[in-house]
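For reference, the structure I am asking about is given below.
All protein chains of the complex are present and in place, except for one that has been dropped.
Just so it is clear, A and B label the chains in written order, and each chain counts residues from 1 on its own.
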Amino acid sequence: MFYRESGDFKTSYRADQQTFPLKLDRWVVWLFIAFAFLVVPFLINDYWEKSVLLPVLVWSMAALGLNILTGYCGQVSLGTGGFMAVGAYASYKLTTAMPELNLFIVIILSGGITAMVGVLFGLPSLRIKGFYLAVATLASQFFLVWLFNKVPWFYNYSASGQITAPERTILGVIVSGPNAPPWATYLFCLTLVVILAIVARNLTRGRIGRSWMAIRDMDIAAEIIGVPPLAAKLSAFAVSSFYVGVAGAMFFMIYLGAAEPTEAFGIDKSFLVLFMIIIGGLGSIVGSFIGATFLILLPVLLKNILVGGFGWPTDLVAHLILMIIGGLIMFFLIVEPHGLTQLWRITKEKLRLWPFPH
Amino acid sequence: MDAQRTFGEPILEVKNISLAFGGVKALTDISFDILKGEVRAIIGPNGAGKSSMLNVINGFYHPQQGEIWFDGQKRQNLKPFQIAKQGIARTFQNIALFKGMSTLDNLMTGRYIHMHSNIFSQALWWGKAEREELQHRQRVEEIIDFLEIQSIRKTPVGRLPYGLQKRVELGRALAAESKLLLLDEPMAGMNLEEKEDMCRFILDANDQFDTTIALIEHDMGVVMDLSDRVVVLDYGRKLADGSPDEVRNNQAVVDAYLGVSHA
Partner (left out) sequence: MPVELLNVIEVMLNGLMAGIMYSLVALGFVLIYKASGIFNYAQGVMALFAALTLVGFQTGQVPFAHLINVIFGTHIEYWSDGLNTFVAIILTIIVMVILAYLVERFLLRHLVNTEPIILFMATIGLAYFMEGLGDLMWGANIKALNVGIPSGGSFWWEDVTKTWAPAEADYYGMYIDVLDVWAAVIAILLVVSLTLFSQYTKTGRALRAVADDHQAALTLGISLRTIWVIVWSIAGFVALVAGIMWGSKSGVQFSLSLIALKALPVLILGGFTSIPGAIIGGLIIGVGEKLFEYWIGPLIGGATENWFAYVLALVFLMFRPQGLFGEKIIERV
């Protein structure tokens, strides 16, 4: 009744191709972004920053990246943790070598470096498919983490083998290091995420995005109608790794502040991001956000209720969370392979017809 | 169809093609040509090597012997996507649409070879990328009108019924605006009405878009009506080549189809 598309006519192809074709959707999205930029910074505190907002933003970025590769181009990767490590170490090396360089540029450059590494590890995808490729990406995961552990140049020969984020400012405001105020780190990450989400949307709706999806849906037919598999797959690896690298740089520079590769970028992180896009929705930009938010908030919520409310021991809750996440993955793959996004879409369809479903 | 259609020089010439998989010979010493503007049929019993022939033409299989001349030039050993770029489009025997994408996106993907905006312009959706997108959308909409599939424009093709999927696949091939269009059993599994529609689309495409068409089909009525010339394959060898009437009256062809006792 209230949520509908009738009367919302499109008179040009340009209007028909916009991201949110429904007027109401557009309004909701604009309001949400305005709220995130204009209201949240005034309400934020340390707890919300560290346990909710920053993790959601960082992992949304990583999920966006993996969704481009897996959801759009159909190449499953289990190397996300390793590529995040590349982004993190790239940002560390860049910002310690050039302290004057703007942090924003540092992070984008880290993404660029990760993209190059991603292309390198994406090369096998030209010959191998499916879970063979998934296993091949494990090579990057374990090799990269080992590399950052063993080669002292990467951690500037620090005694602990750790890397620590130095304090950096943007426009005079501290955004990294222990003294950064919550609103500044939050706004910095939010800006990056919003910009790159729009870019992801643009890439996936145009020529390149269609070439990715064509490879995903039927690679042989795609090649025969003129999509070069090399360019399509490698561009997906590059763009995906760029996002994952940026996520890794944000994770280390802004969120963690200090990192040690095996702990921060292990294989469990690769699975976490994969789970996010399965639950959120494969091949959906919004789904990346929903999946990341869901999987970050679920443990926080359960911990708050069971540990905080009922006084259960934390390890017990941790086991429960493992079971719930595993169960949810199976549930979604069986019932709704397009994830929460699809459930949301179905709800919208129903809303559109409400209250006269026939 | 008018009896006297005249055609230009060959768009494609196949010369002495032989193809084998391991010890199995799929094609042996096949030669024929396709003239600009004609509808050329390739027929033959099951396993005669028709689909293999198409796969050779668009570069998916590489023959051990023989040459292919396209548009007056001898073709080098190219990858399928490079051949598509030269101007050969095709449809598939078992529908090979991109199931997760809408009809519109499938057709737009068909235009991939004509689009050139770079990744940065696309990332910003600004300037060339957007212009190009709108311009090609226009072309695709013309094809959508031509095939009368306006109503399923935004439907994911996986949800469409078989007949419509076949039509969308034809649309995707037409969207490439190729010089040569290969159709692999465009009417397989269709009912009479759908077949008639498809015939009309093929003839109109040949007429309106000036597309040269090579098709494989099992329905002899359709083949005889549609095509200007027919080449007949059997066990990977060429059996006959000529107008529908000539082929129909060729004893070797009749034997191949009906079987003959080698007593």
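Heads up, the rule we're going with is that a contact is a pair of C-beta atoms (placed from the backbone, for glycine too) under 8 Å apart; a residue touches a chain by one contact, two chains touch by 3 or more.
All figures in this text were calculated on a predicted structure; none of them were measured in a lab.
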From A:Val52, A:Leu230 or A:Leu320, residue that would touch the chain that is not displayed: A:Leu320
Contact with the hidden chain (one of B:Phe70, B:Phe92 or B:Trp125): B:Phe92
Residue of A:Leu31, A:Met98 or A:Val151 in touch with the missing chain, whole complex considered: A:Val151
Residue of A:Ala115, A:Ala136 or A:Ala214 touching the missing chain in the full complex: A:Ala136
Where the missing chain touches subunit A, by residue: 76, 124, 127-128, 130-132, 134-136, 138-139, 141-143, 145-146, 149-151, 220-221, 224, 267, 271, 274-275, 278, 312-313, 315-316, 319-330, 333-334, 337
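Everything below uses one rule, namely that only the chains that are shown with their structure count from here on.
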Separation of subunit A from subunit B, taking each centre as the mean of its C-alpha atoms, in whole Å: 41
Residues of subunit B touching subunit A in the complex: 58, 60, 79-81, 84-85, 89-90, 92, 96-101, 105, 108-110, 112-113, 115, 117, 119, 122-125, 129-130, 132-134, 137-138, 141, 172-173, 176
Contact footprint of subunit B on subunit A as seen in their complex: 13-14, 17, 199, 202-203, 205-208, 210-211, 213-214, 216-218, 220-229, 235, 239, 283
